[in-house]
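Encoded as C-alpha coordinates, the structure appears first; notes follow it.
A single protein chain has been removed from this complex, and every other one stays in its place.
The block that comes next holds chain A.
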(Lines give C-alpha, C1' and ligand atoms only; values in the text may rest on other atoms or scores of the structure.)
Protein backbone atom coordinates (compact mmCIF):
# COMPACT_ATOMS: atom_id res chain seq x y z
CA UNK A 1 0.00 0.00 0.00
CA UNK A 2 1.57 3.30 -1.08
CA UNK A 3 1.07 6.62 0.61
CA UNK A 4 -1.50 7.92 -1.92
CA UNK A 5 -3.70 4.87 -1.51
CA UNK A 6 -3.78 5.57 2.16
CA UNK A 7 -5.35 8.99 1.74
CA UNK A 8 -9.04 8.65 2.50
CA UNK A 9 -10.04 12.33 2.35
CA UNK A 10 -8.49 14.31 -0.44
CA UNK A 11 -9.84 17.85 -0.76
CA UNK A 12 -8.38 20.41 -3.13
CA UNK A 13 -9.11 24.14 -3.52
CA UNK A 14 -12.55 23.93 -1.97
CA UNK A 15 -14.43 27.23 -2.11
CA UNK A 16 -17.74 27.82 -0.38
CA UNK A 17 -19.65 31.10 -0.34
CA UNK A 18 -22.83 31.80 1.63
CA UNK A 19 -25.16 34.15 -0.18
CA UNK A 20 -27.75 35.64 2.15
CA UNK A 21 -29.27 37.73 -0.58
CA UNK A 22 -27.79 40.96 0.69
CA UNK A 23 -24.34 39.82 1.77
CA UNK A 24 -21.92 37.22 0.39
CA UNK A 25 -19.69 35.51 2.93
CA UNK A 26 -16.77 33.39 1.70
CA UNK A 27 -16.61 30.62 4.29
CA UNK A 28 -13.94 28.50 2.57
CA UNK A 29 -11.41 30.22 0.32
CA UNK A 30 -9.67 27.40 -1.52
CA UNK A 31 -9.04 24.86 1.24
CA UNK A 32 -6.96 21.76 0.48
CA UNK A 33 -6.56 18.93 2.95
CA UNK A 34 -5.58 15.26 2.93
CA UNK A 35 -6.42 12.87 5.71
CA UNK A 36 -5.12 9.32 5.88
CA UNK A 37 -6.98 6.20 6.89
CA UNK A 38 -7.05 5.75 10.66
CA UNK A 39 -5.87 9.27 11.26
CA UNK A 40 -7.53 11.55 13.83
CA UNK A 41 -7.45 15.16 12.67
CA UNK A 42 -8.64 18.15 14.68
CA UNK A 43 -9.83 21.34 13.00
CA UNK A 44 -9.44 24.40 15.17
CA UNK A 45 -9.93 28.11 14.77
CA UNK A 46 -11.97 31.04 15.98
CA UNK A 47 -15.75 31.21 15.55
CA UNK A 48 -16.77 31.88 11.97
CA UNK A 49 -13.45 30.73 10.49
CA UNK A 50 -15.18 27.97 8.47
CA UNK A 51 -14.53 24.84 10.55
CA UNK A 52 -18.07 23.52 10.49
CA UNK A 53 -18.48 24.52 6.86
CA UNK A 54 -15.36 22.48 6.06
CA UNK A 55 -16.82 19.46 7.85
CA UNK A 56 -20.20 19.85 6.15
CA UNK A 57 -18.69 20.26 2.68
CA UNK A 58 -16.15 17.47 3.01
CA UNK A 59 -18.72 15.04 4.41
CA UNK A 60 -21.22 15.76 1.66
CA UNK A 61 -23.75 17.38 3.96
CA UNK A 62 -23.43 20.66 2.07
CA UNK A 63 -22.62 21.69 -1.48
CA UNK A 64 -19.58 23.79 -2.31
CA UNK A 65 -18.87 26.21 -5.14
CA UNK A 66 -15.63 24.85 -6.59
CA UNK A 67 -12.79 22.47 -5.91
CA UNK A 68 -12.85 18.69 -5.47
CA UNK A 69 -13.40 16.40 -2.53
CA UNK A 70 -12.53 12.74 -2.97
CA UNK A 71 -13.61 10.41 -0.22
CA UNK A 72 -11.96 7.02 -0.59
CA UNK A 73 -11.31 8.03 -4.17
CA UNK A 74 -14.93 9.01 -4.94
CA UNK A 75 -15.75 12.54 -6.01
CA UNK A 76 -18.62 13.57 -3.79
CA UNK A 77 -19.16 16.89 -5.57
CA UNK A 78 -20.51 15.09 -8.60
CA UNK A 79 -22.45 12.39 -6.82
CA UNK A 80 -26.26 12.55 -7.14
CA UNK A 81 -28.02 13.22 -3.85
CA UNK A 82 -29.33 9.68 -3.48
CA UNK A 83 -25.92 8.10 -3.94
CA UNK A 84 -24.31 10.62 -1.67
CA UNK A 85 -26.92 9.80 1.00
CA UNK A 86 -26.29 6.09 0.60
CA UNK A 87 -22.56 6.72 0.77
CA UNK A 88 -23.03 8.62 4.02
CA UNK A 89 -25.21 5.90 5.45
CA UNK A 90 -22.67 3.22 4.62
CA UNK A 91 -19.30 4.89 5.08
CA UNK A 92 -19.70 7.82 7.43
CA UNK A 93 -20.68 8.47 11.00
CA UNK A 94 -21.53 11.80 12.58
CA UNK A 95 -21.23 13.18 16.08
CA UNK A 96 -22.65 16.63 16.81
CA UNK A 97 -22.30 19.02 19.68
CA UNK A 98 -26.05 19.05 20.35
CA UNK A 99 -26.28 15.24 20.05
CA UNK A 100 -29.07 15.44 17.46
CA UNK A 101 -30.82 12.39 18.77
CA UNK A 102 -34.45 11.82 17.95
CA UNK A 103 -36.27 12.60 21.19
CA UNK A 104 -39.14 10.28 20.32
CA UNK A 105 -36.93 7.19 19.98
CA UNK A 106 -35.14 5.24 22.70
CA UNK A 107 -31.33 5.06 22.80
CA UNK A 108 -31.21 1.73 21.02
CA UNK A 109 -33.70 2.85 18.40
CA UNK A 110 -31.60 5.93 17.72
CA UNK A 111 -28.49 3.81 17.34
CA UNK A 112 -30.07 1.29 15.01
CA UNK A 113 -31.43 3.95 12.63
CA UNK A 114 -28.36 4.08 10.31
CA UNK A 115 -28.45 0.29 10.02
CA UNK A 116 -32.12 0.23 9.17
CA UNK A 117 -31.54 2.95 6.61
CA UNK A 118 -28.81 0.83 5.03
CA UNK A 119 -31.24 -2.06 4.71
CA UNK A 120 -30.11 -4.22 7.62
CA UNK A 121 -32.85 -6.50 8.88
CA UNK A 122 -34.52 -5.01 11.98
CA UNK A 123 -33.59 -7.94 14.21
CA UNK A 124 -29.94 -7.81 13.18
CA UNK A 125 -29.95 -4.01 13.46
CA UNK A 126 -31.21 -4.28 17.03
CA UNK A 127 -28.44 -6.72 17.98
CA UNK A 128 -25.75 -4.54 16.41
CA UNK A 129 -27.17 -1.43 18.09
CA UNK A 130 -27.09 -3.11 21.46
CA UNK A 131 -23.50 -4.17 20.83
CA UNK A 132 -22.61 -0.59 19.94
CA UNK A 133 -24.26 0.65 23.10
CA UNK A 134 -22.33 -1.98 25.00
CA UNK A 135 -19.12 -0.63 23.58
CA UNK A 136 -19.92 2.86 24.83
CA UNK A 137 -21.05 1.48 28.18
CA UNK A 138 -24.74 2.19 27.83
CA UNK A 139 -26.33 -1.19 27.29
CA UNK A 140 -28.29 -0.80 30.49
CA UNK A 141 -29.77 2.47 29.20
CA UNK A 142 -30.80 1.09 25.85
CA UNK A 143 -34.52 1.67 26.36
CA UNK A 144 -34.29 5.14 27.81
CA UNK A 145 -35.26 8.14 25.73
CA UNK A 146 -32.71 10.97 25.22
CA UNK A 147 -34.54 13.21 27.68
CA UNK A 148 -33.90 10.61 30.39
CA UNK A 149 -30.13 10.57 29.78
CA UNK A 150 -27.41 12.95 30.93
CA UNK A 151 -25.42 15.04 28.43
CA UNK A 152 -22.48 12.64 28.50
CA UNK A 153 -24.75 9.64 28.05
CA UNK A 154 -26.47 11.30 25.12
CA UNK A 155 -23.12 11.95 23.47
CA UNK A 156 -22.16 8.31 24.01
CA UNK A 157 -25.38 7.29 22.27
CA UNK A 158 -24.42 9.61 19.41
CA UNK A 159 -21.01 7.97 19.22
CA UNK A 160 -22.58 4.53 19.27
CA UNK A 161 -24.85 5.65 16.45
CA UNK A 162 -21.88 7.01 14.51
CA UNK A 163 -19.94 3.79 14.84
CA UNK A 164 -22.67 1.17 14.63
CA UNK A 165 -22.24 0.57 10.92
CA UNK A 166 -18.45 0.60 11.14
CA UNK A 167 -17.98 3.65 8.91
CA UNK A 168 -14.60 4.47 7.46
CA UNK A 169 -14.84 8.12 8.50
CA UNK A 170 -16.36 9.70 11.60
CA UNK A 171 -17.09 13.40 11.46
CA UNK A 172 -17.46 15.10 14.81
CA UNK A 173 -18.53 18.69 15.21
CA UNK A 174 -17.64 19.97 18.69
CA UNK A 175 -18.34 16.58 20.25
CA UNK A 176 -17.47 17.84 23.72
CA UNK A 177 -18.73 21.39 23.33
CA UNK A 178 -21.77 20.88 25.51
CA UNK A 179 -20.06 18.80 28.17
CA UNK A 180 -18.17 19.53 31.36
CA UNK A 181 -14.43 18.85 31.26
CA UNK A 182 -14.60 15.51 33.07
CA UNK A 183 -17.30 14.14 30.79
CA UNK A 184 -15.50 15.67 27.80
CA UNK A 185 -12.39 13.73 28.74
CA UNK A 186 -14.34 10.51 29.05
CA UNK A 187 -15.88 11.05 25.64
CA UNK A 188 -12.48 11.75 24.07
CA UNK A 189 -11.08 8.64 25.75
CA UNK A 190 -13.86 6.70 24.13
CA UNK A 191 -13.31 8.20 20.68
CA UNK A 192 -9.55 7.60 20.86
CA UNK A 193 -10.10 4.06 22.08
CA UNK A 194 -12.56 3.26 19.34
CA UNK A 195 -10.32 4.90 16.75
CA UNK A 196 -7.46 2.73 17.85
CA UNK A 197 -9.60 -0.38 17.86
CA UNK A 198 -11.44 0.16 14.57
CA UNK A 199 -8.88 2.24 12.62
CA UNK A 200 -11.53 4.71 11.56
CA UNK A 201 -10.61 8.11 10.26
CA UNK A 202 -11.85 10.88 12.56
CA UNK A 203 -12.23 14.53 11.66
CA UNK A 204 -13.05 16.54 14.76
CA UNK A 205 -14.01 20.19 14.76
CA UNK A 206 -13.24 21.69 18.14
CA UNK A 207 -12.41 24.81 20.09
CA UNK A 208 -10.77 22.84 22.83
CA UNK A 209 -6.95 22.42 22.66
CA UNK A 210 -7.24 19.40 24.99
CA UNK A 211 -9.43 17.65 22.46
CA UNK A 212 -7.03 18.62 19.67
CA UNK A 213 -4.11 17.31 21.71
CA UNK A 214 -5.67 13.83 21.60
CA UNK A 215 -5.62 13.86 17.75
CA UNK A 216 -2.72 12.91 15.48
CA UNK A 217 -2.56 16.40 14.04
CA UNK A 218 -4.42 19.69 14.22
CA UNK A 219 -5.34 21.97 11.34
CA UNK A 220 -5.75 25.64 12.28
CA UNK A 221 -8.11 27.78 10.23
CA UNK A 222 -8.74 31.49 10.01
CA UNK A 223 -11.01 33.41 7.62
CA UNK A 224 -11.78 30.37 5.51
CA UNK A 225 -8.24 29.18 4.90
CA UNK A 226 -5.88 26.73 6.59
CA UNK A 227 -3.21 28.78 8.27
CA UNK A 228 -1.18 26.20 10.16
CA UNK A 229 -0.84 22.54 10.97
CA UNK A 230 0.41 21.22 14.31
CA UNK A 231 1.47 17.80 15.41
CA UNK A 232 0.02 16.03 18.43
CA UNK A 233 3.08 16.87 20.47
CA UNK A 234 2.83 20.58 19.73
CA UNK A 235 -0.81 20.53 20.71
CA UNK A 236 -0.12 18.60 23.87
CA UNK A 237 2.37 21.28 24.88
CA UNK A 238 -0.14 24.00 24.03
CA UNK A 239 -2.87 22.17 25.94
CA UNK A 240 -0.64 21.74 28.94
CA UNK A 241 0.17 25.44 28.81
CA UNK A 242 -3.47 26.44 28.56
CA UNK A 243 -4.27 24.05 31.41
CA UNK A 244 -1.57 25.64 33.54
CA UNK A 245 -3.01 29.09 32.92
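By definition in this document, a contact is a pair of C-beta atoms (placed from the backbone, for glycine too) under 8 Å apart; a residue touches a chain by one contact, two chains touch by 3 or more; residues count from 1.
As a working rule, contacts and distances are computed from a predicted model.
**Student:** Unshown chain, UniProt name, "VWA containing CoxE family protein", "SDR family NAD(P)-dependent oxidoreductase", "FtsX-like permease family protein" or "TldD/PmbA family protein"?
**Tutor:** Protein name of the absent chain (UniProt record): "FtsX-like permease family protein".
**Student:** Pick from A:116, A:225 or A:238: which residue touches the chain that isn't shown?
**Tutor:** Here the residue in touch with the unshown chain is A:116.
**Student:** Just the residue numbers, please: which parts of chain A touch the chain that's not shown?
**Tutor:** These residues touch the chain not displayed: 52-53, 56-57, 59, 61-62, 81-82, 85-86, 88-90, 93-94, 96, 98, 100-105, 109, 113-114, 116-119, 121-122, 147, 161, 173.
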